[in-house]
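Contents: one structure, followed by commentary.
With one protein chain removed, the remaining protein chains of the complex are shown where they sit.
Right, chain A next:
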Amino acid sequence: MSRIKGCFERLAGQQRKALIPFVTAGDPQKSVTVPLMHAMVEAGADIIELGVPFSDPMADGPVIQLACERSLAAGTSLHDVLDMVREFRQQDNQTPVVLMGYLNPVEVMGYPAFAKAAQDAGVDGVLLVDLPPEEAVEVKPLFDQQQLDMIFLVAPTTTDARIKLIGEAASGYLYYVSLKGVTGAATLNVEEVAGRVETIRNLAKLPIGVGFGIKDADSAQAISRVADGVVVGSALVNQVAANQATPDAINGAVSEVLAAMRNAMDQH
């Protein structure tokens, strides 16, 4: 069983929801990331989404755009990100790690080479924002071969027919983008999200993580009541940005936000 599937099953047994933090790898420097991953697990993270920096992050708002810029300025490449996961795995063999990013760095590495390298490093899943299932037909068997879960986005605009298609192509979990827009934007309408999650549940048989617009313990708690997982990105990356001059303070700042979310989510 994949680490991701195991994770959701274990949590379901405990009647808890997955807390899924996102940070951009190598932001603001490469040495920060692995200790930060461990600190996030310590603070209650169940799955880690690790952002692979890209020069043109079209689906991201300013917070994650700037994180990409800092990471690239520090020289972070996809190879480096895989090395970070490998290093993380030396101490943590349980927490699933999902690489999240854009297609081109993977395209340039080559799909068979990437799939093999990701598996070797201990990556569990891959979410490529600009690779919809229609374009993933040739890639998917390569990822399947290496037991990498392919995680796809579902959006507020996704039709029922597409939800079915995505549900069939995906494994691990579905990432429901809770609002139209880029990462870090606006506030979310929990009732609307609840309705959509219900629809997705009826059409696809995978756990559903919800992201976009989750800023604090309250919103994390609200979303955890309707979804299987809560994805939090910009709120954490903001903490990284605020402490970029004092990297030693990053783990504490991110952990504080995350731990508050964890507590709120675990209260029934």
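Throughout what follows, a residue touches a chain if its C-beta (ideal position, glycine included) is under 8 Å from a C-beta of that chain, and two chains touch if they have at least 3 such contacts; residues count from 1.
Here is the rule we go by: contacts and distances are computed from a predicted model.
K.L.:
Pick, from "Sugar ABC transporter permease", "Peptide/nickel transport system substrate-binding protein", "TonB-linked outer membrane protein, SusC/RagA family" or "Tryptophan synthase beta chain", the protein name that UniProt gives for the chain of this complex that is not shown.
P.N.:
Of the names offered in "Sugar ABC transporter permease", "Peptide/nickel transport system substrate-binding protein", "TonB-linked outer membrane protein, SusC/RagA family" or "Tryptophan synthase beta chain", the one UniProt assigns to the missing chain is "Tryptophan synthase beta chain".
K.L.:
Touch as defined at the start, partner being the missing chain; which of A:Ile4, A:Ala43, A:Leu78 or A:Leu148 qualifies?
P.N.:
For the chain that is not drawn, the touching residue is A:Leu78.
K.L.:
Considering the whole complex, which of A:Val63, A:Val182 or A:Ala220 touches the chain not shown?
P.N.:
Only one of A:Val63, A:Val182 or A:Ala220 touches the chain omitted from view, namely A:Val182.
K.L.:
Looking beyond the chains shown, say which of A:Phe22, A:Phe88 or A:Phe152 touches the absent one.
P.N.:
A:Phe152
K.L.:
I'm checking contacts with the chain that's been left out. Which of A:Phe8, A:Phe22 or A:Phe54 qualifies?
P.N.:
Touching the chain that is not displayed is residue A:Phe54.
K.L.:
Out of A:Leu19, A:Leu99, A:Val129 or A:Ile250, which touches the unshown chain?
P.N.:
Selected residue, touching the omitted chain: A:Val129.
K.L.:
Which chain A residues would touch the chain omitted from the figure, given the whole complex?
P.N.:
54-62, 65, 69, 72, 77-79, 102-109, 129-132, 134-135, 152-159, 162, 166, 177, 180-182, 185
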